[in-house]
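Heads up, one of the protein chains got dropped from this complex, but the rest are sitting where they should.
Lettered A and B in written order, each chain numbered from 1.
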Amino acid sequence: MNTSLTEQTETPADAGVFTLVITGAPYSSQAPQTALDFARATLAANKRIDRVFLYGDGVHLASRLTTPPSDEVNLSEAWAGFLAEHRIPGVACIASALRRGLVNEPEMQRYQLPAYNLRAPFEIAGLGEWVDSVAADSRVLYFHRGN
Amino acid sequence: MSTLIIIDQSPYGSWEGREALDMAFSLAAFDQPVSLVFCGAGVNWLRAGQDAASVEQKSVERNLAAAPIFGVDALLADRIACDQYGLAETDLPDHVAVTDFDPDLLGRFDHIAFAG
Partner (left out) sequence: MTPLKTLHILNKPPEHPRHAVCLNAIGPEDGLLLTENGVLAVVKPLQVDGGRCFVLEPDLEARGLAGQIGDNQLVSFGDMVELAASAANVISW
């Protein structure tokens, strides 16, 4: 970019931190796959991801019971591995998760449910986590279902 | 950091609109500036006389009436979508303003999001 001596224009700094919000479910949409490819490319570019937030149908990505055929990617497993390896928090929104039957041990006990199915390292939390990202300098990208 | 939440899907057929409202109310609860815009089929959220009990859901009318009290700055409805769905300005709730959903509107916000 050309800046003359008389006209100094300030180039805003590139966003260095991303927050990824996934609202599309695995296998019902491409959202988790696209988001994972984007996430890997983000780290490869030496940028940070402060958290990955699952909202709406995206909470299905946090299930530990997903068992796709052996010749398909296990998206839940791939995401869990990525988050654990890079120590990036993965949060499923509690309201979305409970509605859709994604629960961790504390919620299982609270509601006296027969089982829990949340895959580590995903945690359950409220929308406040997402509000934090919006309020901070993080660039928030959403991965919605495509149709 | 002002946010615009867009609702373009009709109520009751899916939960995206409710989840969009939750996003807006959460931002407001944390004192973050937020506005809501209804476009496309989403303008049907604004109809009077919704009786959602018949499909065993909670009506959205009361949630929407409460939005300004909870700190949502503005509720906007896209002019073209209102026309398409036969909603006159007088049919809309008092606190909803008709607007044009265009680059100028979007340019007023730092962050723009759908719930799904």
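By definition in this document, contacts are C-beta pairs under 8 Å (C-beta built on N, C-alpha and C of every residue); 3 or more make two chains touch, one makes a residue touch a chain.
The structure displayed is predicted, hence computed values, not measured ones.
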Visible contact partners (per top-of-document touch definition) of the missing chain: A, B
From A:Thr42, A:Ser76 or A:Ser96, residue that would touch the chain that is not displayed: A:Thr42
Touch with the omitted chain, as defined above, among A:Gly81, A:Gly126 or A:Gly146: A:Gly146
In chain A, positions touching the absent partner: 1, 11-12, 14-16, 18, 30, 34, 37-38, 40-42, 44-45, 47, 139-144, 146-147
Where the unshown chain meets chain B, residue by residue: 8, 39-41, 101-103, 106-107, 110-114
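In this text, only the chains that are shown with their structure count from here on.
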Separation of chain A from chain B, taking each centre as the mean of its C-alpha atoms, in whole Å: 25
Sites on chain B touched by chain A in the complex: 1, 3, 15-16, 19, 22-23, 26-27, 29-30, 32, 111, 113-116
Chain B-facing residues of chain A, complex: 21, 23-24, 55-57, 95-96, 99, 126-128, 130-131, 134-135, 140, 142, 144-145
